[in-house]
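A single protein chain has been removed from this complex, and every other one stays in its place.
Note that the chains take the letters A and B in the order they are written out, and that residue 1 is the start of every chain.
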Amino acid sequence: MPSLPDAEMPDALALAERAAAEQVHDPHVADVDLKPAFFDWLCRIGDNALILGHRVSEWCGHAPVLEEDIALANVALDLIGQTQMWLSLAAEVEDKGRTADDLAYLRDAMKFRNIKLVELPNGDMGVTVMRQFLFDAYHFELLTALARSESPRVAEIAAKALKEVAYHLERSSDLVIRLGDGTAESHARMQAALDALWPYAGEVFVADAVDEAVARAGIAPALPDLLPKWERTVAEVLDEATLTRPDRRFDVHVGGKQGRHTEHLGYILAEMQFLQRAYPGAEW
Amino acid sequence: MTDRKEWPLWEIFIRGQHGLNHRHVGSLHAPDAEMAIRNARDVYTRRKEGVSIWVVKSSDIAASSPSEKGPMFDPAESKVYRHPTFFDIPDEVGHM
Partner (left out) sequence: MYAQMVKSEGKTDRAEMSPEERAFQDRIDANEKIEPKDWMPDGYRKTLIRQIGQHAHSEIVGQLPEGNWITRAPTLERKQILLAKVQDEAGHGLYLYCAAETLGVSRDELFEKLHSGAMKYSSIFNYPTLTWADMGAVGWLVDGAAIMNQVPLQRTSYGPYARAMVRICKEESFHQRQGYAVMMRMAFGTPEQKEMAQDALNRFWYPSLMMFGPSDKDSVHSAQSMAWRIKMNTNDELRQKFVDETVPQAEYLGLTVPDETLKWNEERGHYDFAEPDWEEFFEVLKGNGPCNDERLAARRKAWDDGEWFREGLSAYADKAAARRAASDLAAE
């Protein structure tokens, strides 16, 4: 690829080369008993990156200021790059000859495993920034833990993604603080965004059998273990942003991870998958 | 809103490789220095040219004005002994 904005590309290239050279043996990839859960779980991570990256890319050309337009595109590019890595590994684990593109472009909504939060419409920049922050705060903790995964393949992808996501979190938390503590209007918009998104924020922490299976295999952390760190980050940032944590459950809207989505996902897929669906088998 | 205020302009300096000086790469707008650095990372290191970023508010830069160009730069030109070719070295001395 000629030019992708990735501050850590030399590392990534080195990692990829090393992985290719060493043919890192990962027993988890071929573990037949683990396969259904491992595949599902990889789709969850990959789909979160794909759908959020897609949403963020919608801002390209429409952001409030040129510098932000460029920064948002960087985030989207990082996430789509991560999608390729996670979904490629998912396809490899599944071992049915599908590719990352097949998974992205030829599954219907019920097979998508992303959380509902990331498929919500962009709204104003307040919603976009707050959604990014709530997700980044989780994403950062997840990848930090995954970088020490017992699956070398997972650890490798996580290590690369972590560098990007650390920057995403730095950016989104700073924007939440600045806009929360900016003008009366920016404060009101950030609070409204937080109130609207809060009931979606907790879905990532609700563990099911899939999460438990990969945790038991040593691939992923137990989700409840990530929660206190997320809570601490969110509390600190909201406090500095002079925003009030909503007084309601944060896990009202769940089910995305199991393929039960909001109405919005169907429209995303209708757009995203249009060419692949309209011209089956064509090369692009 | 009536009191609209444009974000100030910042000059961006990036040290491309370890050991080399920071070099001016361009400018951008940002509300403060911290965001100028972040924006610079997003705008000017998309292809990772930089390892270190400096930002300076454009209005804080003092520059020589072109009218001073004569007095400030001409004296050096008159000190021709600073230029190596000023000195006639006999051929037999060889390359110096």
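General remarks:
As a working rule, a contact is a pair of C-beta atoms (placed from the backbone, for glycine too) under 8 Å apart; a residue touches a chain by one contact, two chains touch by 3 or more.
As the structure is a prediction and not an experimental result, all values here were calculated from the model.
One of A:48, A:83 or A:262 touches the chain omitted from the figure, and that residue is A:83. Residue in contact with the omitted chain (choice from A:100, A:169, A:220 or A:234): A:100. The chain not shown here is touched by just one of A:139, A:153 or A:178, and that residue is A:178. Residues touching the missing chain, restricted to chain A, are 1-5, 50, 54, 57-58, 60-70, 73-74, 76-77, 80-81, 83-84, 87, 100-101, 104-105, 124-126, 175, 177-179, 181-183, 185-187, 189, 268, 271-272, 274-276, 279, 281-284 (touch as defined at the top). Of the residues in chain B, those that touch the hidden partner chain are 1, 4-7, 9, 25-29, 31-32, 35, 43, 46-47, 63, 65-66.
Simple rule for what comes next: only the chains that are shown with their structure count from here on.
In whole angstrom, the spacing between the mean C-alpha positions of chain A and chain B is 40. Within the complex, the chain B residues that touch chain A are 7, 28-31, 34-35, 38-39, 41-43, 45-48. Those residues of chain A that touch chain B in the complex are listed here as 3, 5-7, 9-10, 65-67, 70-71, 74, 167, 170-171, 174, 178.
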